[in-house]
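Every protein chain except one is present and positioned as in the full complex.
Here the chain labels run A and B in written order, and each chain numbers its own residues starting at 1.
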């Protein structure tokens, strides 16, 4: 954890764009969270044209969900969201009404990484 | 948000069926929630035959997960679930033991829509 899932229409992100976005998300997350770089996992799911809808009409929705451990402050999460939005919109060129981002949380005790149950998020210094 | 993810076996829903189900889900959600129509995003994920299992046996599982903001009443969510089940079963013709639906929630402050952190769900009038 974090586990990032980026969902876009096939063709929106080519190989280079995925690598660049993955690099940007990883760098951002490491700076924000202080977690080891190899805890950051990103999966791109692509769907065929015609498989996504906004307002009931076909649209090339770009969705990003990330699953993190419980324990970050509201300010942390708000600031992270804003930065993620910028990265995702830059990469996909999607209009505002075709992007959606959500941060899901699980207690550290409900996640495993590097063959170990995850430690709690450290308390702020 | 909401972000609906509909997962079915390839071939269960053709182009027309997806459009119809997306229209039905969108209309239902707007009526229930009162949110603007263009906040409703739906993505269909399709898997190849052989990639889903119920009771350990291959099955054409139809799964619907939706991610909404925290703040709706239990009655709201129960009623929404029942309506979603009916729409999904009508569209897929899946038997009862091959359908699963779950409502996931995130605090409004953990979601972005239309380039803004989402507002809280309004209190009931």
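As a working rule, contacts are C-beta pairs under 8 Å (C-beta built on N, C-alpha and C of every residue); 3 or more make two chains touch, one makes a residue touch a chain.
Remember, predicted model here, so these are calculated numbers, not experimental data.
Only one of B:30, B:43, B:63 or B:91 touches the absent chain when the whole complex is considered: B:63. One chain of the complex is left out; on chain A, the residues touching it are 1, 3, 15, 18-19, 22-23, 26-27, 37-38, 40-46, 67, 104, 106, 109-115, 117. Those residues of chain B that touch the chain absent from the view are 7, 45, 47-48, 50-56, 58-59, 61, 63, 65, 74, 77-78, 81-82, 84-85, 89, 96-105.
One rule holds for everything that comes next: only the chains that are shown with their structure count from here on.
Overlaying the C-alpha trace of chain A on that of chain B calls for a turn of 120°, given as a multiple of 5. Distance from the chain A centre to the chain B centre is 20 Å, each centre being the mean of its Cα atoms.
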